[in-house]
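Removed: one protein chain of the complex. Kept in place: all other protein chains.
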Amino acid sequence: MRQTYLAEMLSKKYKVYALGFDKNIVKCNSINLFENIAQCNVRVDYIIMPLPCSTDGIFLNAPFCRKSIPIESLTTIANEDCIIFGGGINKDIEEVFTARGLKVFDFTKREEFNVYNAIATSEGAIQITLEELPETISGQKVLVLGFGRIAKVLANTLKNMGAVVTISARKYSDLAWAEVYGYNALHISKLESSLPQYNIIYNTIPSMVLDSYRLNLVDKNCFIIDLASRPGGVDFQYCNDKSIKVVWALSLPGKTSPVSAGRYIGIAVENILNDISKDE
Amino acid sequence: MRQTYLAEMLSKKYKVYALGFDKNIVKCNSINLFENIAQCNVRVDYIIMPLPCSTDGIFLNAPFCRKSIPIESLTTIANEDCIIFGGGINKDIEEVFTARGLKVFDFTKREEFNVYNAIATSEGAIQITLEELPETISGQKVLVLGFGRIAKVLANTLKNMGAVVTISARKYSDLAWAEVYGYNALHISKLESSLPQYNIIYNTIPSMVLDSYRLNLVDKNCFIIDLASRPGGVDFQYCNDKSIKVVWALSLPGKTSPVSAGRYIGIAVENILNDISKDE
Amino acid sequence: MRQTYLAEMLSKKYKVYALGFDKNIVKCNSINLFENIAQCNVRVDYIIMPLPCSTDGIFLNAPFCRKSIPIESLTTIANEDCIIFGGGINKDIEEVFTARGLKVFDFTKREEFNVYNAIATSEGAIQITLEELPETISGQKVLVLGFGRIAKVLANTLKNMGAVVTISARKYSDLAWAEVYGYNALHISKLESSLPQYNIIYNTIPSMVLDSYRLNLVDKNCFIIDLASRPGGVDFQYCNDKSIKVVWALSLPGKTSPVSAGRYIGIAVENILNDISKDE
Partner (left out) sequence: MRQTYLAEMLSKKYKVYALGFDKNIVKCNSINLFENIAQCNVRVDYIIMPLPCSTDGIFLNAPFCRKSIPIESLTTIANEDCIIFGGGINKDIEEVFTARGLKVFDFTKREEFNVYNAIATSEGAIQITLEELPETISGQKVLVLGFGRIAKVLANTLKNMGAVVTISARKYSDLAWAEVYGYNALHISKLESSLPQYNIIYNTIPSMVLDSYRLNLVDKNCFIIDLASRPGGVDFQYCNDKSIKVVWALSLPGKTSPVSAGRYIGIAVENILNDISKDE
């Protein structure tokens, strides 16, 4: 979905061709829609592949298209100076293009792209909390595990909504920053004794931080949201057995803020182009 | 619903009797449930009627009970020093109790009760925005009409989520406060020229502030949430005709945060009792 | 001082005459300076007296002028439609002008003027704290007594600098607002037991709230700033006897932010004129 919003946004400044969407998805008149590569009789200057660009390494990730599009086929519509963008590009995919002398950039490697996505993820987490909790966030005792990008944005919003926020992390510098922004800071080695006091726990650490031992210490009415990417950081089976309420929230930007998620790709792509032109 | 959570909360400190709920609603063992007044063979020290306590002035507002309960019948279970609480108590209802020498207090007249409800209303408004908007709140240009309790709490959250917030109000002191908290402040007499720039508009003024003339100036993709109590402040019919997206969000605390809404009544009642004991 | 900055600011939009300043104080070329009333051969549309406009009820409060200027003499330079402004105008002074058919307005009665001054007072209090304290504000346990305008602005800044802020007030609605903004809220009747824990105490209540009994409970290294107007709210003699560090900070806006303080008068005067023109 975010690709369609991206196409719409870019069509205000560029001539945009869209490939891999059935007609009823993209409705913007200024976008030129192609059903398949063969139909596409133009040569383009830029190609923006989706995020992730592929799930199998061979075909484009295009859930809104009935036919499969081989990634390699994109080279037939690329100008000789064409620049290729995409999310989650691995070595093999990269070589498909570099072997033909085309430049390839992965926008998910841009720090600002990840920061923007952290904003959208944080807002998605707030939405889930508001929907699931029959209480206000204001006044809740909240634990945030980890203090990376998502945790920083999320903790900021939670605190400003009136929650009492504790950050638990391993690095002392993270704990120092947590104090700067007005949170309680707790080294993760001292986590256990404080666990019973929280009403809501957000995890952002992608390793088994809330295992069965720690889950036993959590208040039975506590609500847990796991924001960590695979394999996650919560023993979901144990939560289920113990009737602890838990939500594993993955890919929130694309789900709850697809328009913004599309715009973030656009910004990252433009920043990459700016950086290229400066280097030259 | 909030009454059941209130009963549950109070049952930790007091002996609580619940009237007007069918059995499957209240599940807390420590609450003594009565199906009707006749069955109720106790004399109580405090009675907490719901919010609003009545919709017709005669019977209790009790949507979870099949039979009607006349407000007057409550006097038969009241101790002679019993204190009566309720929300939205009018003169006639008040007299039912004062005529029998009973003290009556309306908790909706407590400022702190209204402040707490403003928090819950604000969070409900944030929830609706996150659900309806395919974009993040961060980065949006937001207009808040009015600067009363709800507007103050809501603007605080929106700004801290990264929105650019403009407050429009009539009183210069409201505009000064708006500046203190970092919002753009715009006298309502100068509203028109700025209207096209907003992505989201929240109204908290209970009079027709967004009439057809002003709605014509609003951006066609703008999302409007009216938080004003009846009669509201938006020409909904005109929005419908013009396909402007609008939501009239009433009674949010009871809907989106019933547990908190119940607790607020409990706090207000305890504060009233504290004030009484100090006066004596 | 603030009057000179006010004159300078207004001289960009209006023709400004300054009276009661010796030549070396006002240096702006566009301001017409008069040494005394007799010399002043113009009739003006507006007169802005200082704050307070008089200390004895008869002569203008003009510390930068060697000669005394009777308030009544101002009427000789007033146009027949002239509007008079001033701060702290009492009944007698008002009558000097109204008896001649002139309109009089006290800008200190404008709520927005008092809000702006609360900002300047709060910043002055922060400055004093930073100068006197050999520690950062971040991490301090701070008590703010009262929750009026100054307390609201000050608490907001302190919290955002990383202090842990407790508000103590009498009204439950003030405590509810304190919670909304993320402070600890403590009813003033429960103040005593918490007093030993604070590193800094700001008082904004203009009555003896920190008397000898309560001062005995305060930590010996605690730093106290009294922001309350006369008679203040701290037993200064007792502080002195007990070597408790205390500062009574009066009239901060004029002292630490005279330019802003002048501009606030200008804004208030313009708002008064706006209100007048709307009423007509």
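When the chains are written out, they are named A, B and C in that same order, and each has its own residue count from 1.
Please note the rule applied: a residue touches a chain if its C-beta (ideal position, glycine included) is under 8 Å from a C-beta of that chain, and two chains touch if they have at least 3 such contacts.
Quantities reported herein were computed from a predicted structural model and do not represent experimental measurements.
**Q** Considering the complete complex, identify which of C:Ala120, C:Leu186 or C:Ile265 is in touch with the unshown chain.
**A** If we include the chain that is not displayed, C:Ala120 is the one touching it.
**Q** Looking at B:Pro63, B:Gly101, B:Gly182 or B:Pro196, which makes contact with the chain not pictured?
**A** Of the listed residues, the one touching the omitted chain is B:Gly182.
**Q** Given that one chain is not shown, which residue among C:Ile77, C:Val259 or C:Leu273 touches it?
**A** The single option touching the absent chain is C:Val259.
**Q** In the complete complex, the non-displayed chain touches which residues of chain A?
**A** Against the left-out chain, chain A lists 110-112, 114-116, 118-119, 152-153, 156, 171-173, 175-177, 180-181, 271, 278.
**Q** In the complete complex, the non-displayed chain touches which residues of chain B?
**A** 138-139, 159-160, 162, 179-180, 182
**Q** Residue by residue, what part of chain C touches the chain that was omitted?
**A** Contacting residues on chain C, toward the hidden partner: 5, 119-120, 123-124, 126-127, 130-131, 133-139, 156-157, 160-162, 256-260.
Rule of thumb we're sticking to: only the chains that are shown with their structure count from here on.
**Q** Express in whole angstrom the distance between the two chain centres, defined as the mean CA positions of chain A and chain B.
**A** From the centre of chain A to the centre of chain B is 36 Å.
**Q** Any idea how many Å lie between the Cα centroids of chain A and chain C?
**A** Whole-Å distance between the two chain centres: 50.
**Q** If I count partner chains per residue in chain C, which residues reach a count of at least 2?
**A** Residue numbers touching two or more other chains: 180.
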